[in-house]
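Provided herewith is a single structure, encoded as structure tokens, for subsequent inquiry.
All protein chains but one are shown at their positions in the complex.
Right, chain A next:
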Amino acid sequence: MAALTTGVEHEQVIDVHERFYEFIRSFRDRSDSYKYRERIKQMITMGQKSLIVDYNDLYLFDNRLARLLIERPDEVLQQASEVVKEVVMTEAPDYAETIDRFYVRVRALPRVVPLRRLKSEYLGKLVMLEGILVRTTPVKEKIVKARFMHCTREQGCHRFDWPPEGELIGDILERPPACPICGSSGGTFRLLPEESKLIDWQRIVLQERPEEVPPGQLPRSIEVVLQDELVDSARPGDRISVVGIVRVRPDSVSKKRAVFDLYIEANHIEVSQKILEEVVITREDEERIRALARDPWVRKRIIASIAPAIYGHWEIKEAIALALFGGVPKITEDGVRIRGDIHVLIVGDPGTAKSQLLQYAARIAPRGIYTTGKGATAAGLTAAVIRDKTTGEYYLEAGALVLADGGVAAIDEIDKMRDEDRVAIHEAMEQQTVSIAKAGIVAKLNARTTVIAAGNPKFGRYLTNRTLADNINLPVTILSRFDLIFILKDRPNPEEDRKLARHVLEVHRETERIKPEIDPALLKKYISYARRYIRPRLTAEASKLIEDFYVEMRRMSSENPEGPIAITARQLEALIRLAEAHAKMALRNEVTREDAEAAIRLMKTFLESSGMDIESGRIDIDVIMTGKPRSKQEKLTRIMEIIEELESESEEGCARLKEIQRRAASEGIESSLVEEAIRSFRRDGIIYEKSLGCYAIVR
């Protein structure tokens, strides 16, 4: 058996095969069970071919062997795989016969190599990396054992396997230099793919987590190759840890022979479940957090700590603070998931402080990402299937809302988002998933993300005589998914201007003096702590208050039967979320009367600032959201219902245009409106054309 030496401490000879066999045979954990013998038995019962080894166990058993595994993983893993095969041979010979290669997969190395520090010194070594999976290619098949046909005039044709036993095929399959059967290098060699041995193969890209990227720098990333069982074991947006071997391959872009790229050949992958544990909270931090929460003024101090260099805008800062803390997600009795995330939109004239507010929010949010509506990458806000220009390969890449899963996406200029995102963002904001199906890639990704967005007015300035929907270039279906919308107007007001000017001058004169109330690093920990541990429940008193407000708003609208409905169930859910977030801000487990009042106050501010019906002066949520007179709105709703009815009645599961128009006409709705409605529903991602001229609802 191959004897290897550890180059680490002293030159010592280890019989890897023997030692690894001994490890499997004799390692016992504290409960006195033979952990790896058990695991192999389980592997056989489950029909698997990978044995997962905890690095620490191996280290405790024989630290020289464990070190050798890191220094020379190719040899050690090869031997280990043979040992597993041997053990399976004695346990279940029939099963061993059916498996070509067993894998030993190693989990939890004692040290994580930061992506930024991965250099050529790690070449050929086993490392553990952590990051976000941002991109995957579709699954392909790679030849591991090729079968060739060799034909010469003298010998005729014969087949052989390549490469010889014990050797592996690298990235490129090369023609054998000579035939192993007849020894001739002449004649023709033909690859027989259907007779060759293939395994699943996939490339993914691992990127630094946003919180690890030094300010002002771009995140680093590295390619990871997955094979066999590892394929499709993680999705874009997942935070994963990868154990693998560092390899090189020629740089794909420059095509220069001397330039190489590092990549990782994965040995093991784990998807991290702990969403909020990336922000480390020590015992001392916890003390400081608890002390802060005891301060009766804690909420005011938190709000004052958000972008302290920006003067005023207290309500907007309060809304941002509430979004950072978030409500409590719920699942109803019939299994419907209600999001806890609070989405906030700021519409403002250019030159107002929107961008600064958003950047600050992303900075103190756990898993915070700042991006623009166009998106920082080709994947935009949701996700995209993209074709690589150099390789021609399709891949699936996660966008901002997927990357910020479990955290907060601050989106500037949301009105400039791509058409694809306009369709997909509805699902992301309400169901909190992103679905994609294109070029053979089908995936559903998590996007449990709070959206704090800002947009510019459509006409350059906010026009007060127009509705909100008229003022911003976003479909009503997206607008209605925001819990709070604020208008930042840059109106001339001499008194305010003087105060603002004084504040701005002060900030520029001595930046030091405008320190935030609470240090941003501590505030970030405070928010993470609240999101992780605090799940406030509504008290009867708070419920009553919210309910009364809701009923009153609806009553006001029913008194005027000609008028639109003032408030909808969406606002009721939003009120509850806001009240919960208000309680969370003080780390309280009960939603009190005070929390409910704060939620109602903010909701009123939102409705009054953006929702006053211009003619009647009444708060009118329909006008805010749709900007259309009620009768037309009613007709549109009816058209929607007709599509739903026809879809469920038909066999093909979609509604034909002619059918929709016929049924609409019977109810006095004109055909031109049906056509307009369908165009608008499709643009807003409510329906799609399932087959030519036949429409179905996006679900």
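One rule holds in what follows: contacts are C-beta pairs under 8 Å (C-beta built on N, C-alpha and C of every residue); 3 or more make two chains touch, one makes a residue touch a chain; residues count from 1.
One rule holds for everything that comes next: contacts and distances are computed from a predicted model.
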Open item on the list: Please identify the absent chain by the protein name in its UniProt record; candidates are "Dihydroorotate dehydrogenase", "Cytochrome-c3 hydrogenase subunit gamma", "Cobalamin B12-binding domain-containing protein" or "GINS subunit domain-containing protein".
Closed with: "GINS subunit domain-containing protein"
- [ ] Determine which one of A:42, A:63 or A:356 touches the chain that has been left out.
- [x] A:63
Open item on the list: Need a quick check: the contact residues on chain A for the chain that isn't drawn.
Closed with: 8-9, 28, 30, 32, 56, 59-60, 63, 66-67, 110-111
